[in-house]
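Yeah, one chain of the complex is gone here, protein chain that is, but the others are all in their spots.
By written order: A and B. Residues from 1 in each chain.
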Amino acid sequence: MIQLVNIHKTFGKVKALQGVNLHVRPGSIHGIIGENGAGKSTLMKILTGFIARTSGSILLDGREVALKTPEAARKLGIGMLYQEPLDFPKLSVLDNFMAAAADTNPQRQAEIITRLSNKFGFTLNPSSRQGKLTVGERQQVELMRLIRDQCRILILDEPTTGISGEQQKLLFGTLRRLRDEGKAIILVSHKLAEIHSLCDRVTILRHGKPAGEQEKPFNEEQLLQAMFAALPTRSSRPPRRTPGKPILTMEEVSTTAGRVGLDRINTTIHEGEIVGLAGLDGSGQSIFLQMAYGLLSPEQGRVSLPDADVEDVMRVFLPADRLGKGLIAGLTVREHQLLAGATPFFIHSGCGRDETKKAINTFSIIGTPDTMAEGLSGGNQQRLLLSLIPPQARLILLEHPTRGLDLQSGRWTWHYLRSHLPDNGAIIFASPELDDIMEQADRVLVFYNGAIILDRPTDQTGYREVSRAITGRV
Amino acid sequence: MMEISAAVFLAGIASSAAPLILAALGETLTEKAGVINLSLDGAILLSAMAGFVVAARTGSMVVGFAAAAGTGMLATLVLVVISIYLGQSQVAVGFALTFLCRDLAYFLGAPFARTAGPQLSIVPVPILADLPIIGPVFFQHSLIVYTSFIAIPLLWFFIYRTPQGLVLRCVGENPEACWARGIQPRKIQTIYTLLGGALIGLAGAAFSLAIKPGWGRPQGCEGMGWIALALVIFGGWHPLKVAFGAYLFGFLQMSGIFLQDIFPSIPAQIFQVAPFPLMIFTLVLVHLGRDNKGRKFFLLRLLSGDPPDALGKNYRQV
Partner (left out) sequence: MKSRSIQARAGAAILQSVPIILLATGTVCLLLFALDFSPIAIIRAMAAGSLTSWLKFSQLLSIWVPLLLCSCGLLFTFRAGLWNIGIEGQVVMGAIGATILLRMNPGFLPPPITIIAAMAAACIGGSLWGLLAGILKSRGGVNEIFGGLGLNFVAQGIILYLIFGPWKRAGIASMSGTDIFARNLWLPTPVGWRVAPAALITAIAVFILSRLFLNHTRFGLKVKAVGLNPEASRLFHIHADRYGLFAIMVGGALAGLAGGLQVTGVYHRLIPSISSGYGYLGLLVVMLANYKSLPVPLITLFFAWLAAGSIQLPIMLRIDSSLSGVIQGACVLSALLVHGLRTRRQG
């Protein structure tokens, strides 16, 4: 039905997709799996007309289509269920259902809702407020809307994240039914269980390139290997430090912040430990780090720093969104140094210049003291953030520490972090790169749906166990 | 005797609130689409001038009101271009625009200041106008006051009961979701910003041709735009609540006029200006009461509402 041939997409210098092919047949569910940043969401945005492809062709029923706007995709019968519900929380279910519909007769549309709800076993009240519904129910509304609009191609992006088991069962039933009615369904997921129970065929993406394709029944070993690349050698792994006293403890910590929240987290981080947080993006790692830093407070449970000597300034957090949340766009490199360091009241133009130059050299930042933060490349922004870590830091929290860095700078970053971490300090980092975690961490915590489902010293586990845990299998 | 004065009092509220209602409803329409038009105080004045001058020159009220509506749209077009399409801050553009419009009104209108001009005549509704109390309050007004009466339910119906109104609310809530559904958010925003501008223009003409007839410096409608703006915010972006606020302001103004007769020793200026701070004070109280979850604030919560989620943020269409 729909065929993608040799799709390329570049953002500036970044190659997001390189030569992706996809062929989805009517009456089938086609899975697309891959790690974070494998290019799944870029591919879906191209399919729905949100962004334009750089090159390659898309054929619908054998005819080439342009797909320049979402409107065009909609007219061709392509509909998507977004991971974050793209709806109108303040409006009623009925209004959400009717928005931009061809027919907007409230009675008729309410009848359609009832009819479709009955068909698929949903229980939705057309007059309740969309924002009051659970994520799963919001999804159901969207799904019914796409069905009403006679979408022939349905794309679902991580549809089971954050929904209950009951809703998942309903969703799967609905999807199977739609497949049997002849629709083409594309399922983007990282959960192997889902792929197994739903898909007829699966395409694996890695770093923007196709990394394999399988027909049902799937070989799980091969899928994992295609997703996470070859197992690297573990030659340069530095010796593990002996854990000391507890530095951070979480007891029964729960929250509803973020996509999946946190679900009864119990853990203790010790001095000297380097802890890696694994899991798919948005499984709770980021909330965990923000909680550890004190940016968020738990709704239930307790976060504490047992060592009273750990002051506020000894906690450091380097967020993944470097320019949006870590650095201040509009300030120069030197001004960042001045904000982070011990600065005299009066700042003259020479103030902090030497220190900044030194930092630029030490951290090989490509830029001058007067370069604005937004003028630095992603990797250099990370180096700047690293250079701002005060020497007395004892609890260093990092989100995606080596993202955007080349191999060498990545190694250098870790070397720097390790050599500057005091004996009574600890590092907790979240990383989408399993290699990073297996190589650098002493201990790995795997997050799945807001809970820690695996907690092991890295030398007592392996890629297999961790990658299975990431996909929800323990 | 009491009966008559009560009727006069209520009729006064109904007519003096008319332009405020038109302006505030126009702004409601614009803000529902996620655009904040801060220029209305100046735009009202500019269209008041345009309406007055054109009506005086052509001798036609219809042409005068049309000219005012056109002027209002023209003023908001500046906001559409610089903010919606060029991405500059809506607040900054609207603020600069309101002062430009105000001074442009005085500048262009200077030759016509204190000249004779037409005034919209009262058109009593047959039969209904003779009813006791209700007659004078509702059915002995000029056409623009009737327009304001009709505009309230009409706008409510449009926003909450029509497909176009649904699209309008959707754009104000989540332009990206609209884009995903094949709606062009910026086009919708442009339409309703201009439509709001037209209503603001009508409000201006309602001042200069009916409620405070004449042109001069000051015209007498200065500050009304800011009140209208506040009414929209604190009226919870709901046309009925916004209109209620406008009548409340009309009540304060009429009370001023009545009290002035009772206390001749207090200078007139106090009564003219007092409604403004009193109104704002009331609105802020309502707003603060809204956050309180206590039951005693139930009435206040009834008056409250949330802003459109995308209000004031320019949508960057890819």
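Structural remarks
Methods note: a residue touches a chain if its C-beta (ideal position, glycine included) is under 8 Å from a C-beta of that chain, and two chains touch if they have at least 3 such contacts.
The structure displayed is predicted, hence computed values, not measured ones.
Only one of the listed residues, A:Asp370, A:Asp423 or A:Asp459, touches the absent chain: A:Asp370. When the whole complex is considered, the residue among B:Ala6, B:Val62, B:Leu86 or B:Leu154 that touches the unshown chain is B:Leu86.
Between the chain not shown and the residues B:Ile233, B:Met254 or B:Ala310, the one that touches is B:Ile233.
One chain of the complex is left out; on chain A, the residues touching it are 295, 312-313, 316-317, 319, 324-331, 335, 338-340, 343-349, 368-371. Contact between chain B and the absent chain runs through residues 38, 78, 81-82, 85-88, 91-93, 95-97, 99-104, 106-108, 110, 217, 223, 226, 229-230, 233-234, 266-267, 269-270, 273-274, 276-281, 283-284, 287-288, 291.
The definition used in the following text is that only the chains that are shown with their structure count from here on.
Chain contact summary for the complex, chain B toward chain A: residues 163, 166-167, 169-170, 173-174, 176-184, 306, 309, 318.
On the chain A side of its complex with chain B, the touching residues are 48, 50-51, 69-71, 74-75, 80, 82, 86-91, 95, 98-101, 104.
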